[in-house]
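Below is one structure, written out as structure tokens; comments come after it.
A single protein chain has been omitted; all remaining protein chains appear in their positions.
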Amino acid sequence: MPLAVVEEGKTAVIIGFRGGAGAVQKLISLGFLPGTPVRVVRNQRTGPLVVEIKGTRVALGRGLAMKVEVRRT
Amino acid sequence: MSPETAQHFKYASGGSAVGGVLYGTVGAMEMVLWLGGHTFMGLGGDPFTVFSLLLIAAMFLYTPFRADNDGYRAMSFLLSALLTATIIGVMCVLIAAAEIVDAALLGEKYAVSNDLLLPTILSLVVSPLWLFFKNNNHKKKWEEMGEV
Partner (left out) sequence: MSEKKRHTVALAGNPNVGKTVVFNALTGARQRMGNWPGVTVEKKTGIFRYRDEEFEVVDLPGAYSLSPYSLDEKIARAYIVEEKPEVVVDVVNAASLERNLYLTVQLLETGANVVVALNMMDEAEKKGLKIDVERLSRLLHVPVVPMVATRGEGVEALKEAIYEEMRHHEVHRHMTVGYGDVAEECIVELEKRIEKCPPLRDYNRRWVAIKLMENDTIMVGKAKASGCDSLLKKAEQLRELLKKETGTDPEIFLADKRYEFIDRVMDEVVHGGTEAWTFSDMLDEVFTHKIFGVPVFLLFMWAAFQFTFGVAAPFVDAIDIFFSWLSEIAANSISNPAVSSLVADGIISGVGSVIIFLPNIFLLFFVLSLLEDSGYLARAAFVMDRFMYRIGLQGKSFVPLLFGFGCNVPAIMATRTIEGEKDRIITILITPLMSCSARLPVYILFASAFFIGYEGTVIFSMYIMGILLAVLMALLLRRFVLRGKPAPLIIEMPPYRMPSLKSSVMRMWVNGSLFLKKAGTVIFGGVVIVWFLSTYPGGPGSDIETSYIAVLGKILQPLFAPMGWDWKAVAALMFGFVAKEIVVGAYGAFYGISGAEETNTSLQTALSSSFTPVGAYAYMAFVLTYVPCLPTIAAIRTETNSWKWALFAVAYLLSLAYILALVITFVGNLIFHAGVGVEL
């Protein structure tokens, strides 16, 4: 499922990406890699999300979050 | 929730209630003055003051009354309210100081702008709550709340 649909407070693990080379690279350097656990801190149905990954909080746009595939844990 | 933590909730809720009632009352009064166009003891109500007071009151009051839910959430609102109140208070002091200097420069008599002083005074009243929570004992206990 895309990261964008994971609820607040839940954790997931990243599986992969869909498209968009440039932004994906930025995600990678921020730690978004297959196998990395991620926790959703803020997800308010519209607008950007806040997730916690590798010890830091990152805000990312919904469109981008739709491109990140995760598995719920 | 451990009895210690419960004890702390009592204090947190109490503090929030104090802050909430204080800011809420004064804010409501200012709003009435502003909307009605009246003055009272030099207070005329201005939108900025009304907004800040009511918002801070809302933060104080939001979760602490549901303190049994989740320790961190209650503390979040209390602390955010305190921080916001402090920031606004400091800012008001600086503006008031600037106004005094400005009036002196222009040779005008400085009329104390009560609406500015209000948030300041309230912040001073409420800041002992800061000390209460910053105090080591309590700080450690609050960090322990993660085990709730």
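All chains are identified by letter, namely A and B, in their written order; residue positions are counted from 1 within each chain.
Here is the rule we use: contacts are C-beta pairs under 8 Å (C-beta built on N, C-alpha and C of every residue); 3 or more make two chains touch, one makes a residue touch a chain.
These figures come from a predicted structure and were not determined experimentally.
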item	value
Neighbouring shown chains of the undisplayed chain, as defined at the top	A, B
Hidden-chain contact residue, picked from the options B:V18, B:M31, B:L55 or B:L117	B:L55
Missing-partner contacts on chain B, residue numbers	48, 51-52, 55, 58-59, 62, 72-73, 75-77, 79-80, 83-84, 87-88, 91, 94-95, 98-99, 101-102, 105-106, 143-146
Missing-chain contacts mapped onto chain A	21-23, 25-31, 33-36, 41-42, 44, 46-48, 50, 54-61, 63-64
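Convention: only the chains that are shown with their structure count from here on.
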item	value
Separation of mean Cα positions, chain B and chain A [Å, integer]	36
